[in-house]
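All protein chains but one are shown in place.
Chain IDs A and B follow the sequence of writing; residue 1 opens each chain.
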Amino acid sequence: VTDVTLSEIVSRLGGVLKGDGSTRVHRIGTLALAKKGEITFLTHPRYQAQLALSKASAVILSPEMADQCPVASIATPQPYLYFARLAQWLEPPRLIPSGIHPSATVESAIPATVSVGPSVWIGPGCVIGEGVRLMANCSIGPGAMIGADSFLHPGVTIYPGCQVGQRALIHSGAIVGSDGFGFAKSEDGSWLKIPQMGGVRIGADVEIGAGTTIDRGAIEDTVIEEGVKLDNQIQVGHNVHIGAHTAIAGCVGIAGSARIGRRCTVGGGAVVLGHIEISDDVHISAGTLIAKSISRPGTYAGTIPALERQAWLKNFAHLRHLDDMADKIRALERRLSQLEKKP
Amino acid sequence: VTDVTLSEIVSRLGGVLKGDGSTRVHRIGTLALAKKGEITFLTHPRYQAQLALSKASAVILSPEMADQCPVASIATPQPYLYFARLAQWLEPPRLIPSGIHPSATVESAIPATVSVGPSVWIGPGCVIGEGVRLMANCSIGPGAMIGADSFLHPGVTIYPGCQVGQRALIHSGAIVGSDGFGFAKSEDGSWLKIPQMGGVRIGADVEIGAGTTIDRGAIEDTVIEEGVKLDNQIQVGHNVHIGAHTAIAGCVGIAGSARIGRRCTVGGGAVVLGHIEISDDVHISAGTLIAKSISRPGTYAGTIPALERQAWLKNFAHLRHLDDMADKIRALERRLSQLEKKP
Partner (left out) sequence: VTDVTLSEIVSRLGGVLKGDGSTRVHRIGTLALAKKGEITFLTHPRYQAQLALSKASAVILSPEMADQCPVASIATPQPYLYFARLAQWLEPPRLIPSGIHPSATVESAIPATVSVGPSVWIGPGCVIGEGVRLMANCSIGPGAMIGADSFLHPGVTIYPGCQVGQRALIHSGAIVGSDGFGFAKSEDGSWLKIPQMGGVRIGADVEIGAGTTIDRGAIEDTVIEEGVKLDNQIQVGHNVHIGAHTAIAGCVGIAGSARIGRRCTVGGGAVVLGHIEISDDVHISAGTLIAKSISRPGTYAGTIPALERQAWLKNFAHLRHLDDMADKIRALERRLSQLEKKP
């Protein structure tokens, strides 16, 4: 797709067009910076002030905003979703030709529709689906399975026997199937390794961010259900179970055997301790540590404010003495009650 | 090993057998899910209720549990350690044949017992021990040393001159010897790099998790003593010293020149600031920030509870005003004392 008219967009994706349907756009821009020939979108009232100044050729927005738009508009109840669909149409993924690069090492039979990039290694006994793309320097261990139409960016590692579902999108440096962290303390104080005998099972339509690591299970498998979206540098411990369509932001750590429900969201840098259960539709704020199971849907937070350093020193020092403070309040209450009883 | 009898297990690993010694098991299962032909273990009273329902062929447990076991059992004072030993026997590591893959680039002389996988690079001047396994896409810089029988999963990088001890197990994406973060501010506000001239020395029997990074020292070396176990995505700054048999969970950050003692444990996501000294046998809870040295063995924590969002807003806003709160309490105490002195 090089450029399209607004009429073509509306006939394909719906929405109510206001303005000249023959206007052509070739690119999506931001509300603040889009120029003529670009289409943009307004999703949050916070940016409403930018609308009047927009130099875009058209704006995707919610119906109640259409009147305030100085240029052509497409009204839809969910402008962000509409933008996503339009962007997928205007910016289709890069086409990677099929075939095995001569520098790759392929020890399994693979379909002719697969693309295997430079210096990729595919061990023996793997099952690689139709249309899979493995970019440079990926390593696929023996017996691994990768579902059809999956795309692995350069430098992804899949450990032996792990299973990735269809249409996976896995970013560079992601690692699936490393050993869980399991050791028994022996009599002399050294650690004896527990062989990690389980695998990793990943459902369809999962995205895994750059540098994210997913450990294999100790005995049973680690499980990531369909539609889960994992951002960069997330650590998923052994035997974790993540429910369908849960989205987790960058730098989150999930300790072993934690179970996260469906349609949850976890903010960046949060930590979920091991053996915890989080029910469906739970939303955890960035930077929050979850130390107890959560059984009710809702939003949970546990972060503290950043203060200018002097204010921080003065206020946070009291954290070591909260119990004293509570004692003092109780003592005051007792003494005051005594006084109040006096005639 | 394909399958073994309970008698064979007890004769090799000890423990008190109760039940039919000729019972055969071929796999370890979890207490909840193990089936006939599988052996499982009970290590925590929390799971005791599952014992009565277990369908396993045998259970490893502590002597006082043996009477409550509905199937055959092996009693031992440390069931988890026993399980670890049994698992190591039943699930020996995959055998990787020796030899250099034709796509590898090997610029050092290496023993014939070494296995060098596809697209591995070994620079000049390296010393690679007997039986080392280097899986696909590993990069070993000039002058690095890797001790005998070490296993490097795909995509590990060892920087020039770094030393890894015997029997290391290093997971994919781990990086040993990257530059420490050292800069001097120059007069114009830009940063002048301090060349990182030290190396990394790692003792025997160390495991390093996926995506973990260990920086080389600025002048002296960064040191990881024998038996240390590092989980995934840990950052070890320059000149850190980690004592023998210390175990550190995922996503921990250890800043430069911190010194952690022997037999410590550090929970996931904890942060240890630079130039701090932590004595032997210290245990740090997950998510805790250590900003001061710790000189006494014990368990240390510094995390805060996650609350439902409304409760969080209501309670944590006071953190900015703890000092005011303390002032108010003191003022109340003074006023009350005045009143109490009245006749």
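In this text, a residue touches a chain if its C-beta (ideal position, glycine included) is under 8 Å from a C-beta of that chain, and two chains touch if they have at least 3 such contacts.
Not measured: the values here are computed from a predicted model.
Chemist: Given that one chain is not shown, which residue among A:T23, A:S172 or A:Q196 touches it?
Modeler: A:S172
Chemist: If the hidden chain were put back, which of B:T5, B:T43 or B:T213 would touch it?
Modeler: In the complete complex, the chain left out is touched by residue B:T213.
Chemist: Considering the whole complex, not just the chains shown, which residues of subunit B touch the missing one?
Modeler: Spelled out for subunit B, the touching residues are 103, 105, 119, 121, 137, 139, 141-142, 155, 157, 159-160, 173, 175, 178-179, 181, 183-187, 189-195, 197, 211, 213, 215, 219-220, 233, 235, 237, 251, 253, 255, 271, 273, 284-285, 288-292, 298-305, 307, 311, 314-316, 318-319, 321, 325, 328-329, 332, 335-336, 339.
Chemist: Under the stated touch rule, tell me which residues of subunit A contact the chain that is not displayed.
Modeler: 28-30, 33, 78, 80-81, 83-85, 87-88, 91, 93-94, 101, 103, 117-119, 135-137, 153-155, 169, 171-173, 205, 207, 209-211, 227, 229, 231-233, 245, 247, 249-251, 263, 268-269, 286-287, 303-309, 312-313, 316, 319-323, 325-326, 329, 332-333, 336, 339-340
What we mean here is this: only the chains that are shown with their structure count from here on.
Chemist: Need the CA-centroid distance for the pair subunit A / subunit B, whole Å please.
Modeler: Inter-chain centre distance comes to 25 Å.
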